[in-house]
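Worksheet: the structure to be examined is printed underneath.
Note that one protein chain is taken out, while the other chains of the complex remain in position.
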């Protein structure tokens, strides 16, 4: 099988470099170019390295960053993975789709567009079909987005629960890692020994995106899921891994043991299709009294290629008719670059790429 | 006015040393003795110092720790402030009350006893009267407890809201400082760059204590307040100051501005009585988009003696019929030693001491 | 006594705001204006607040930031405290001196100029006389600089030692707080759970500045002190307080007890003059086995106005003919704004202001 050439957009940022990590030796894709703004043009990846816990191959470190110019990207690459900041992503991603490139984006710009799938292969794989209604589709260009990092981790267990029990309300408070804010991102003076109870637009994204993802595809439109979603978001002094305190009111009765069961049995399409970046067990329910924790569970997921792609759940318990649990997912892998790579793998399986 | 001699029990611990800090130069009380177990007997306070951000007077640092023997304490002190661990507190505090000592305790052991006030002077000052029904009262001995550190910070704004709007439900997730676990407490290997979503018995305490405190005194019994209280508790890498994400369903309609107003106007009995450790403004509502924060707000409260005794609130906002806000309070001052010192000051004002 | 009007330059930065803190209620000075670049023009100090551990008066928080224009500053203020970044400081400070303003600067730009005193009142008070040889002096304008934050803490004990024993070599490794890099400064992704063994130009400054400060004034030139100074500098995840590991080879024999004695007896000119920001005890030698520590000792110094101005020393010990000790000083107070305020107080005492 010949590998598909893909571009990495925003290759100097945290998400961009996670894309590079996941694409270094991918069975379907090969990196056709690393792109960023003029500031980094001509530098090697090694010179602008942000991610500290990965050991890239020397060849990868030596790759040069090129200036992001949509036409030039389109000439070389069939698809693009976008780790661009939302403000610049909107236009560039549209231009790329116009030029016939399949764009898999981590940016927020196009997520809520009615014809753009907000996709998590484990949650709403059928939504991928929406790309067929995009005006650029006939030329091979389209946009697929992954969800906000905090919403992503939540969407998996919530979908498992929603399908089985229905859902009346979900109250969530987040404990988010600093890598979610990119680099340089959060100043150390703001977060050392501190918690900051504010992340711009994050609560709005969480309260909005989840209803689209758990919604039903009806023709080429999504009918949004209906339940109360109340989110409060804070930044904590952790490098990687978003922890979330979740309280749900089920639609019909279910015990903690029932909820654990549906989570553990959750084996949706990516697992059936054995997509390379899909973890064998997408939701891991831990039985220890004090897990999941960022330091121990951010990189959950097997096989090695799916490290950081499993969502860890713990302390599933009941209180006054509510189910409470904690969840943890890796914000720049499952909730970022890994999500879009998995989206592209699904597109391959669906012959859209 | 002659000062009342008081004992500090558990003077080698974090709470015990906060008691010492607040009593060093108190207008009503003077330290009659510092007490702990054999292990520290004969050492000076300076040799067993845990609290790092206080500059004690040299005379205080030179005070010797004595062996905690209830009869000896009773001989010298009219009252005792207890920073004992709950397992040893139960019996010792009972023995002290038997011996005629008024015990103001931070321990959990006696909090839910039907004849023991679980007291926050700003929240339920009338509950103090319950001590009259304790069997030891005729000898001058009784027990008054302050609430769990996380419950305390929450109780102030919740009481302000409850009195005005009623309350149907409260969903809270905590971001708790390590000083709440005492010393040595949380191992650094567990919390550096990490969050631990479990604190033993903490959620149970929060879900239980709040209903007693917001309850109505009926004769000498408390009729518990009725609303749904759902708590999830986590430890974060912060030294002092518990942050809480709060979502409430009011009993009747109220806008964020309405809620802010009742919080800012909340000027209960300790403020009217001008108790020395009562902050002039017990609830401070901040208007910045990213406050309160432990690093900036843990020590809120004026005058100087009331530093760390105000509860800071921020980001009061509305979402789908719920009111959301963040709160911060100092866990070992307002939520610990300061709470009991204020309780004792109320007892003085009520001629119970 | 009428207070002298002073400007704060760079009032939006960490050092600028420490100047404001120290000048809020100063016996000699009053703030005549807060100055910064266009970006902050017209904002109130409260809107651009960086320092988290200070409770400014509301009047101070309401002060407006004005555009830094040297002539306008000179019209209103006799002196200026500069917390400007070094790149912009050079020209602006020169312009201000030209305009007749006495500039007390924390910036590095003019420190090594042969006619500019690099001043620590406890170390080289006579160097202040050098301002008389500056070309602008006749108009009342001159520049006085404080030293680099790491050099400052070291200069006090080193001067005490140097005067008594002479000095052949000093080997120092630093553990520097993030506030030393200003705001936003060090990205949290770089320092959480990490140490960065590089601070641009810091080792060069330490190896150079110390010889000027400990040098002898000869006419209006400084003859540099001669000893080997070897510095290695690292950034650690601490907010305030630079810790330093120091090894010295004395010029003549001295035991740890001898060294402690000269440090404790070190009572130089600012203490004799009782300058308001001078700590009663400029060098505090601690006897505990594990001090000084940033969390406990950064704010050492009495009286209240001199908090953060004392240098704490610990673990003075001997090994193979070397004396080893640890020192800690507050990098933005003693090693920054506080240093320049003390310099200005000395200038008042010497009738230069």
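Things to note:
For clarity, chains are labelled A, B and C in written order, and residue numbers in each chain start from 1.
Definition applied: contacts are C-beta pairs under 8 Å (C-beta built on N, C-alpha and C of every residue); 3 or more make two chains touch, one makes a residue touch a chain.
Here the structure is a predicted model, which means the values were calculated and not measured.
When the missing chain is restored to the complex, the residue among C:54, C:217, C:234 or C:273 that touches it is C:234. Among C:17, C:40 or C:293, only C:293 touches the chain left out of the display.
Annotation for chain C: contacts to the undisplayed chain at residues 171, 173, 175, 193-198, 203, 207, 228-230, 232, 234, 236-239, 243, 245, 247, 289-296, 314-315, 319-320, 322, 324, 326. Where chain A meets the omitted chain, the residues involved are 52-53, 55, 192-193, 239, 293, 295-296, 299. Contacts to the hidden chain, counted on chain B, fall at residues 14, 50, 52, 178-179, 183-194, 237-239.
In this text, only the chains that are shown with their structure count from here on.
Counting the residue numbers used at the interface between chain A and chain B, over half appear in both copies, so the two copies meet with largely the same residues. With centres computed from Cα atoms alone, the innermost chain of the structure is B.
The mean-CA centres of chain A and chain C are about 47 angstrom from one another, to the nearest whole unit. Each of the following residues of chain A touches two or more other chains: 192-194, 237-239.
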